[in-house]
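What follows is a single structure, written as structure tokens, with notes after it.
What you see is the complex with one protein chain gone and the rest in place.
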Amino acid sequence: MTDSPQDDLIVADAPIEALADKGPTAPPRSKWKDVWDQFRKHKGAMTGAFFFLLITLGVLLGPFLWTLDAQKLDIRAKDMRPIYTALWSPDARVGWAHPLGSDQLGRDNLAQLIAGGRASMAVGWTAMLLSLAIGTGMGVSAGFFRKLDGPLMRLTDLFLSLPILPLLLVAVTLFRQPLRANFGPEGGMFILIVTIIGITSWMPTARIVRGDVLALKEREFVLAARSIGTRPFKIIWRHLLPNVLSPIMVSATLGLATAIITESALSFLGVGFPSDFPTWGKMLADAVARMEDFPERVVLPGIAISLTVLGVNYIGDGLRDALDPRIRGR
Amino acid sequence: MLDSAGPIARIEKLRVEFQTKDGPVAGVEDVSFDINPGETVCVVGESGSGKSVSSLALMRLIEYGGGTIAGGRILFDRARGGEIDLAAAKQDLMRTIRGNEIGMIFQEPMTALNPVFTVGRQLTEGLRVHRGMSRAQAEARALDLLQQVRIPEPERRLMQYPHELSGGMRQRVVIAMALACKPRLLIADEPTTALDVTIQAEILALMDRLKRETGTAVMFITHDMAVVAQMADRVVVMFRGNKVEEGPATQIFETPQHPYTRALLAAVPKLGEMTGKAYPEPMKLLGRDQADIMPIIGTDTPLLTVENLVTRFPVKGGLFRRTVANVHAVEDVSFTLNKGQTLSLVGESGCGKSTCGRSLLRLVEPDQGRVVLDGTDLMGLGPNRLRDARREMQMIFQDPFASLNPQMGLADQVAEPMRNFGTHSGSELMDRVAMLFDRVELPRSFMRRFPHELSGGQRQRIAIARALALSPKLIVADEAVSALDVSVQAQVLNLMMELQAEMGLSYLFISHDMAVVERVSHNVGVMYLGRIVELGPRAAVFENPQHAYTRALLKAVPVADPRQRKSEKDLNFKPIPSPIHPVGYTPAPNVYDEVAPGHFVLTSESGY
Amino acid sequence: ERGEDGHVNIIYWQAPSIMTPYLSSGTKDIEASSLVLEPLGRYDETGALVPFLAAEIPTVENGGVSEDLKTITWTLKEGLKWSDGTPVTSADVKFTADYCMDPEGGCAQLAKFDHVSEIETPDDLTAIVHFDKPMPNPYGPFMGNQSPILQKAQFESCTGPAASTCTDANFNPIGTGPFVVDEFKPNDVISLSANPHYRDPAKPAFATATLKGGGDAESAARAVLQTGEMDYAWNLQLAPDVLASMAEAGAGVPVSAFGTLVERLEMNLTDPSPDLPEGERSTVAHPHPILSDFKVRKALSMAIDRELLTEIGYGQAGRPTCNLVPAPELYASPNTECIEQDLEGARALLEEAGWTDTDGDGVREKDGTDLSLLFQSSTNAVRQDFQALIKDWWSQIGVETELRNVDSSVFFGGDAGSPDTFQRFYADVEMYANNFDGTDPQSYLQMYRCGNEPKPSSQWQGENINRYCDPEYDALLDELATTGELSKRGEIARKLNEMVTKDSMTIVPLVDRGRVSAHSNSLGGVILNTWDSELWNAADWYRIDG
Partner (left out) sequence: MLTFAVRRLVLSIPTLLFISFVIFMLLQLAPGDPMSQVPLTVPPEVKEKMRQALGMGEPALVQYWKWLVQVFWTEPKIFIDWLTRDSTLLGWLPDTALYHDELRVISWQTRSPVMDIVLQRIPQTLWVVGLSYIVGILIALPIGVYSAYRQYSVFDQAGTFITMVGFSIPPFFTGPLLIVLFSVYLGWFPSIYDTTHVVNDWDSFTVQLRQMVMPVMVLALQTTAQLSRYMRASMLDNLGQDYVRTARAKGLSEAMVVMVHVLRNSMIPVVTVIALGVPAIFGGAIITENVFKVNGIGQLLLTALFANDLPMVMTLTFIFAFLIVLFNLIADVLYGLLDPRIRYD
């Protein structure tokens, strides 16, 4: 026999214990608490969430703290430098009235950054969500319903090859007026931009999701779901979607960045928001010409965009880990 | 041969830890044993008892899986250079030992081979690294190895990719790979668990022969006591990271000391145990209060009648994806299943058992035939009626992990069928789920868990609970216990039989494990290449097999008795012919001969 | 000495796509072709006429223009050769006119040949152009960069519908200019070398030249002013502070000159309201509910600080103006009253017109309608700054403004189907710039004739963008068309100019925009000319050593 330290214990009730259920003994907790616990352990995700929250709160609450109107011109105070430039160049034009400086028409950079953030974040998120919704819908349908696969994938090819600029111009011509009438100039444009970005950027998501669904569909639990009488849409909703969450998450983070940047390219082409309506992308684009003299005007929105994207990326990473029960268990 | 005096490897107080997010976890707590030259040491124990971890520690591969050897020594006697402690050796040194002096055969033949390199390339790699052979030399040796492991057409295999080989051939390639450099110690980690009986028998015989011919020491890891009985010189029993018993094979089987060993042996179904009994009955398990074991009689009223069922999978090809050939997966199958009884389908992998089961539920659309369940002809139903009909018939799938959605809570998974049919709702639904958990003997606290938090047996019980949720009349159990440990398997089987006795369920039990089939069935159908070659009452088929294939199959089953070893000579399996036939091909209908009442044997051509 | 100064690099941030001005009227194409093709005479930097291929400029005085103003007789210089060595004759002149006047050729410069009835070539050097009516300004055909002479031999088979299939000829026209095309890569780059048969044996000083296209004004400026990679950059429409900071690098200098280009606001006199049925929006059927009132238009103009606009948007290359026709001097009215910003006066004027802020939201109302305007323009950084500034000023006088900018290819595209063209004018105010060719404003002023407005029946074509209509104005126009005497013409033109600007404030001029270009310090001989091609005197360019 052996000299295992557990011997006595095993002898005492071994037969029963050997065949008894074993498994994690920790009491199960609520799912969301679990997710949160796991998420909290992810250092990157927490840092990302922190910065992301900071920026979000900044753009949401900013207007209450910094009440200057972003569109207010103050031509006498134009081309002010941020206050910190005084540290190394004492004769720079700085002032506490414009802590981050002002632009060539004397609009306050801080106020613009806040207002621009609101717009960019709103566009970024909605466009990204829209594109995710379309992409996931297309991908799942193509992967799940054999008959739809061919047509939907060809449709994806079509959208991939659509030239975005003419598409935009068509959309603007057709829908600007009704949208403006119903939602106001900014609201209408918002809807238009978000839609255009959404419908021209869902294709990669659709491709990836389709691939994953094709593989998942062959898994036994989908067959099992069918055998217990689950309807196809329920199968998609309960069994497929939760399992393709991780690639969707990746698309989401990349999609947010692309949406914010595409918006700026659009306003550059004159189909975006009214020209005096700031967004991060537009601030960045406008400031490129004066990048040498006023680096802060490119750097500040640039940092804002990058931080947001990075934040979301890390949050996505953390969420992916946290939402996966297999990893969460450990 | 056995010229070296001492053991070839000595494991002393081995402890292996894994770093997890909740701190270190011990995979192996305290294990010591020796392996002598030319000896086969079997390490047994249930899943998770640390068998694989010990073997990986021996190879020092455990580091790559996130583990560390936290204590103990692994002394290995090198061919040249005396004894060294592997636990402390440098990885560079290990590299010259791995594959060279210690070879390893892994658990999963399907994934152990790199899918993108040819068999030849993977076989020669080690030879070229350790033996410095040229490509041509290495290839010659590889060919030689393939011949040793008796792979048909070895020249062709060298050029093939792993997926082009059958599971058995793949496992033989893995064995050849491990043997390539003539290691002095061979570690075989469950080399046959994933294979079916016939191939398993072949592989075991092969390993036995190789050991005898080359004098290699073998550390054989398994949880299948029948295999142990066939292979072992000495047995080490492990339990939860500890060694609990060690001794010669016969001693372990005949006079087990430790309670765990005894429980384990009790749980092993043995072929022939049921001889003389007319009806199946639950197993007697150690340490359980089983009032008295009652045979399950069932009724004689037919529940399910299958007539001339044919299922074919089209093989598409050509420019316009026309069907060029068909896989004849199920060919003219007919049988009747009575209420409260079990009909088992047995046969080799790929013979069409699963397809047959799935066709009944129309999870796969059959091409022809009639399936009548309790008076309704399932073949004629539209999608909605079919869905309703599925309330009466449920399926338990082969792989308990794959058949549960990893992202869904267990309670939800069990509740899903009821939600689908709206049979229960609100608190009533939850009550019923709780009741089902009780029924399959799972604590209610598991309701909020996820599949990965359960052991295999528990998962399979969830699957059973889900199948029971709608109180069906028929359950198709497709290899429902194949993936489970013996002890757990016994529990699940007992559970299934209890349920049958209580609720009058009928099972279509699909398995390749003859011993299990013998225990649970009222009737047995033996399938070969899509056809049922022999069908009849269990006793008749097992005790008086008529068809040549049935006989071969029965002969291949390992017996959990070290005194009844099989030799390679006893086995003569022909490779299964291809079930693929061109489009116009019409197979001849099956003609049966009734040798005894209810015992049918196929007399027309079966391909065997 | 010809060719001794090596190579010159010119950058146009809009890339030329074709080398004949007859098939494209893009400035980039016309200017590029002016290196190769030449007209009989050009305008110089002061707007005066100078002979190029012609021996002298025909006038009434020297008898070249008939007294009835119906014929003009051109005489070619002697001994002129095409770059392939063949002589230039009056047949080429006549051919050029035929080429452009072919109804199926789609000639872009057809307007230059208006009223030409016939061209007579009595000898090899003389070409007489007959008009079908008196032409006070007979210098349309063959004058200026838009109507150079083509070689008959080369283009003979390219008339009418075949015009666009002659890719070779269109890309490599044989000309009389200082350079010949070696290789033409459309929308990319043109490689040129000195014309061996150029009439002045000492010119051009450069043996080869490249005209690179593409990018944007900013990077073109950078290439000349900061890195010195290029010798000449065209039309640097950049904010003055950006240009100034680039010029500090010292590799080159910006140069500027003024022409007739005026950035202006156009007031819509008709109602663009989307509530009107399609086909009636922005048509004379519905006068504008707000802007029909002169006082409002006047107040809007008074609120604008043109000095500041100029400083911010154009710097040295702009000057505030109140005129539609800012030059030449003869036609420019001495009207400067609008320059001074007067917010108080503007407010008073609006009060007077009945627009008051009754609900205290900062926006004036009258009869329940807000004084709220939609202000559109094409997409362009400077214009967007202007829009923001003007919006700000207007908000100070209680006018609410919504800004909109439209992609310029749509805005100026003239597509009858698009609601966003400047002709449709589905906005209350719009801003753009316009100028006239050559030095005579007659046709320019004619645009504002009654009935010439864009409307559905004319497929929204027409130049009277404001939908201005004044019979008195039309009568004056008729008078101008028949007046030959210069001083009298000047007087009438000034009157017309004032009628649409200061008297009615239909057109609110903002800035007289000059042209800014830049050349490197080592490029000599550059004379910036806004009346003709900027490259008009490329033959005289040379390299400054050191």
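The chains carry the letters A, B and C, assigned in the order they are written, with residues numbered from 1 in each.
Quick note on the criterion: contacts are C-beta pairs under 8 Å (C-beta built on N, C-alpha and C of every residue); 3 or more make two chains touch, one makes a residue touch a chain.
Computed from a predicted model, the values in this text were never measured in an experiment.
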Practice item. From the touch rule at the top of the page, work out which displayed chains the omitted chain touches. Key: A, B, C
Point to revise | Selected from C:73, C:292, C:409 or C:521 as touching the chain missing from the view | key: C:409
Check your understanding: Quick one: which of C:213, C:398 or C:490 touches the chain that's been left out?
Key -> C:213
Exercise for review: Please pick, from A:167, A:191, A:214 or A:245, the residue that touches the omitted chain in the full complex.
Suggested key: A:167
**Study point:** Per the touch definition above, residue among C:26, C:287 or C:484 touching the missing chain
**Key:** C:26
Revision key, fill the gap. From C:62, C:167 or C:356, the answer for touching the chain not displayed is C:167
Point to revise | Hidden partner interface residues of subunit C, rising order | key: 11, 15, 17-18, 23-27, 103-108, 110-111, 161, 163-167, 170-171, 183, 185-189, 191, 210, 212-216, 218-219, 222-223, 226-227, 229-230, 249, 407-415, 417-421, 434-437, 443-444, 458, 461-463
Revision key, fill the gap. In the full complex, subunit A touches the hidden chain through residues 44, 150, 154, 157-158, 160-163, 165-167, 169-170, 172-174, 250, 254, 257, 260-261, 264-265, 268, 281, 284-285, 288, 291-292, 298, 302, 305-306, 308-310, 313
**Study point:** Absent chain, residues of subunit B that touch it
**Key:** 56, 59, 61, 64-65, 94-100, 103-104, 106-108, 111-117, 125-126, 129-130, 161, 163-164, 174, 177-178, 180, 316-321
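Heads up, the rule we're going with is that only the chains that are shown with their structure count from here on.
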Practice item. Provide the C-alpha centroid distance between subunit B and subunit C, rounded to the nearest whole angstrom. Key: 86
Check your understanding: Roughly how far is subunit A from subunit C, going centre to centre by Cα mean, in whole Å?
Key -> 47
Exercise for review: Mind pulling the residue numbers of subunit A that touch at least two other chains?
Suggested key: none
Check your understanding: When you check subunit B against every other chain, which residues touch at least two of them?
Key -> none
Review point. Considering the complex alone, what residue numbers of subunit A touch subunit C?
Key: 71-73, 75, 79, 104-105, 107, 169, 172-173, 176-177, 180-181, 185, 268-271, 274-276, 286, 288-290, 292-293
Revision key, fill the gap. Note: in the complex, subunit A contacts subunit B through residues 1-2, 4-7, 10-11, 13-16, 18-19, 21-24, 27-31, 41, 219-221, 223-231, 234, 238-239, 242-243, 245, 323-326, 328-330
Practice item. Please give the residue numbers of subunit C that touch subunit A in the complex, ascending. Key: 218, 238-239, 241-242, 245, 274, 308, 312, 378-379, 381, 384-385, 387-389, 391-392, 402-408, 410, 417-420
